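Note that this is a trimmed complex: some chains were dropped, and none of the rest were shifted.
Chains here go by letter, A, B and C, matching the order in which they are written, and residues are numbered from 1 within each.
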Amino acid sequence: MTKQEILSQIETLSDRDIKALARTLNALSNMKENKYPFLGNFLGVVEEDSENETEFVCSMPIGREVLNPYRIVYGGITATLADMAMGWMLERRISGKDKFVTLDMNVNYHKAGTGKRLIATARVVNQAQDIWQMACDVRNDRDELVVTTTGTFLQLRRGKE
Amino acid sequence: MTKQEILSQIETLSDRDIKALARTLNALSNMKENKYPFLGNFLGVVEEDSENETEFVCSMPIGREVLNPYRIVYGGITATLADMAMGWMLERRISGKDKFVTLDMNVNYHKAGTGKRLIATARVVNQAQDIWQMACDVRNDRDELVVTTTGTFLQLRRGKE
Amino acid sequence: MTKQEILSQIETLSDRDIKALARTLNALSNMKENKYPFLGNFLGVVEEDSENETEFVCSMPIGREVLNPYRIVYGGITATLADMAMGWMLERRISGKDKFVTLDMNVNYHKAGTGKRLIATARVVNQAQDIWQMACDVRNDRDELVVTTTGTFLQLRRGKE
């Protein structure tokens, strides 16, 4: 698709479609500033203040872009938010040069993802050897529990790769 | 963001950014035709032929849009693909007016999501009462196992809602 | 094995073996009183007082009978304790004639099961339709987290069977 084709297609878009496009453009612009990948920026995932040092909190607005045919947030996207929250927390905890991989993740769905936004609260349940066992709860803006998840991560120490 | 603001921002975009924008525009255009939600169209998830009647297969191209900071597909997105495959298969199996909800999902990550595309193969492991227990394997284009997942779904019968 | 064979074999047993035998005999005797199945009685699972109405607590002594080759409690037995705790709590919550089945269970192992006993604390995370989503933490007698588990249960209503 050339720039010209894009411009002419935009002329035909509804206001709703323009919103999705704006979301993409904002993501592209934000990722230049915050150096985070496209997806988190597209989903609008942002860190939130947390009163509790043992937790990491981030949130995501609920837009049409993440709704499934029943008009609730895709289960996979809620899982993605939880995965991002746990990964983000982990990045802060491990030393700068180390990496980590997800070994597995378990998601229990309690309530449909609806409302204005989803808030994910991650915590470390246990850390031993190079294994991080984490958990993350996702709530909606009425503070109802949407999903509870657990994740197991393997820290890859720099010297051992 | 107005149409005018969008148009002027587009002028400044790199070729790479244009690709992401084209993906969004294609998704908006495709969803008018296939009536599927934005996300599946944005991710480019399409059904694939399957030789086996007991399976449902779909695939997703790997674009920059779904890569995490390590340049591999976000674990949550691979999980989303598997969730979509199981849900899509389920839609075909349950009667037209019924709905379903995901109760839980378990994902084991085996290999980094890299390459050109991911292929998800879903199957029904067991069905009893209103419970569907499904599984989905995701492989890359070199036929390597990327994740194995299981999902439990509850069928909501129309008359009972 | 006849009673006579049993009696003569007992003569050859060490003190340690006698303990296992006593455990079996106690279980057989207790199950006549409490009407619980053999296994829970053999494992010595007993209900504990709980200050919190939203929780159900039970415990199990750690005997040689449940140790694996590394001399820690078998992971499956710790899972069994958690499953029993959730099931026991559920029995108290559903109406007398209904039954339930376990749909799935996820267990994260944090610490080896050692010490004098394991204490399982179960709670209901969410209840909707006929689905009970529960969780159970198991701690040792030094209050260290041994496993965290989640379980999904389907209530079978009497009239519908």
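Operating definition for what follows: a residue touches a chain if its C-beta (ideal position, glycine included) is under 8 Å from a C-beta of that chain, and two chains touch if they have at least 3 such contacts.
Keep in mind the model is a prediction, meaning the values are calculated, not measured.
*Asks:* What is the copy count for the full homomeric complex in this file, when 3 chains appear in place?
*Replies:* My count of identical chains over the entire file-defined complex is 4.
Everything below uses one rule, namely that only the chains that are shown with their structure count from here on.
*Asks:* For chain A and chain C, what's the span in angstrom between their mean Cα positions?
*Replies:* 37
*Asks:* Centre to centre, by mean C-alpha position, how many angstrom separate chain B and chain C?
*Replies:* 39
*Asks:* If you average the Cα atoms of chain A and of chain B to get two centres, how far apart are those centres in Å?
*Replies:* The mean C-alpha positions of chain A and chain B differ by 16 Å.
*Asks:* Out of chain B, which residues touch more than one other chain, so two or more?
*Replies:* In chain B, 103-104, 106 touch at least two other chains.
*Asks:* Going by the contact rule at the top, pick out the chain C residues touching chain A in the complex.
*Replies:* So the residues of chain C touching chain A come out as 106, 108, 110-111, 125-126, 128, 133, 135, 145, 148, 150, 152.
*Asks:* Of all residues in chain A, which touch chain B in the complex?
*Replies:* 1, 3, 6-7, 9-11, 13, 17-18, 20-29, 36-39, 42, 64-70, 74-77, 79-84, 87, 99, 101-109, 112
*Asks:* Provide the residue numbers of chain C that touch chain B in the complex, in ascending order.
*Replies:* 103-104, 106, 129, 131, 133, 150, 152, 154, 156
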